[in-house]
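One structure, pasted below without further comment.
Right, chain A next:
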Amino acid sequence: MTEVVEKTSAPVAAAAAADSALEVRALSKAFGTRKALDSLSFELPTGAFLAICGANGAGKTTLLRILATLARPSSGSVSVLGCDIKEQPDEVRARIGFISHRSMLYPDLTAEENLLLAARLYGVVEPQTRVSELLAAVELTARRYDLARSFSRGMTQRLAIARALIHDPQLVLLDEPYTGLDPHASEIFDALLATQRASRSFVLVSHDLRKGFELASHLLLLNRGKLELFAPSAELDFASFSQLYYQTVGG
Partner candidate 1 sequence: MDPILAEIYSTILPAAPYVIAAYALMWLVLLAYVLVIVTGQKRTEKQLAALEEALNAKHKQ
Partner candidate 2 sequence: MTATEPTPRATPSVPTATATSAAAATLTPTATRRPSTFRQYRILLGKDLRREFRTREMLTSMGIYAVLVLIVFGTALMQASAGFDVLPVAGGLIWALIVFTSLLGLNRSFSHEKEEAALEGIMLVPLDRSVIFLAKASANVLFLLVVEIITLPLFYFLFLSGSALAATFGLAIVPLLVGTIGIAGVGTLLATITVNTRGQDVLLAVLFVPLVFPLLYACVAATSVALLGGEDMMATFGPAVALAAAYDVIMILVSWLLYDFIISA
């Protein structure tokens, strides 16, 4: 029934009018008798920072991949920034960036070539300028002609961020971005995130409870595909949140 509403609204109008970053209605993902996600519903306002927590196999990554249009839901509806992921996947794709623990870069292309490739595919109007701007923002200007293969883990991750932000996405999805980063590199990553928070919404999937709690404006706790908690982090303190986490995971 909600789908009819989605269809009638024109994509551009819908995007402009969107006041929620995510609108998830009865989202399920199942294959055979295995249910990865079981009837999730929540709504995230724009500009929010959502942290998705849960044990291994709770469905965190599955949820994120559905939001990124990389996996398809079995039932229910999801709209990202006012665009339905089934009806207008390309509209969604144009508005989201994705950063995972894998860099999504070509190791045999230079930093600049990697960014230019993404910029051109997205159709960024002035790709060269944009690439320079982003390389400066992630402090890789000096390494722009170096192969991505030669980069350290921290530098690779910075380049991956630049790649994800190349088309100025309004929603950034982060899949365990801290995996393999040393403390120094993750500090830089945090600082970079902080600069972007004002202009974008974020969804973070992380094992790290404290980190997620510190960064997030909203928390989502998944347990075996079921929504255990969805609340603004202001309503919780860390102790009660971690208690709830260990109760559900341990129980």
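Candidates were picked such that all candidates are chains of the complex that A comes from, given by their letters.
Please note the rule applied: contacts are C-beta pairs under 8 Å (C-beta built on N, C-alpha and C of every residue); 3 or more make two chains touch, one makes a residue touch a chain; residues count from 1.
Note that the coordinates shown come from a computational prediction; the quantities given were computed from them, not determined experimentally.
What touches chain A in this complex, out of the candidates 1 or 2, is 2. Partner candidate 2 is touched in their complex by these residues of chain A: 68-72, 89-91, 93-94, 96-98, 100, 102-109, 113, 117-118, 120-126, 128-130, 132-134, 136-139, 141-145, 148, 163, 165, 167-168, 187-188, 191-192, 195-196, 198-199.
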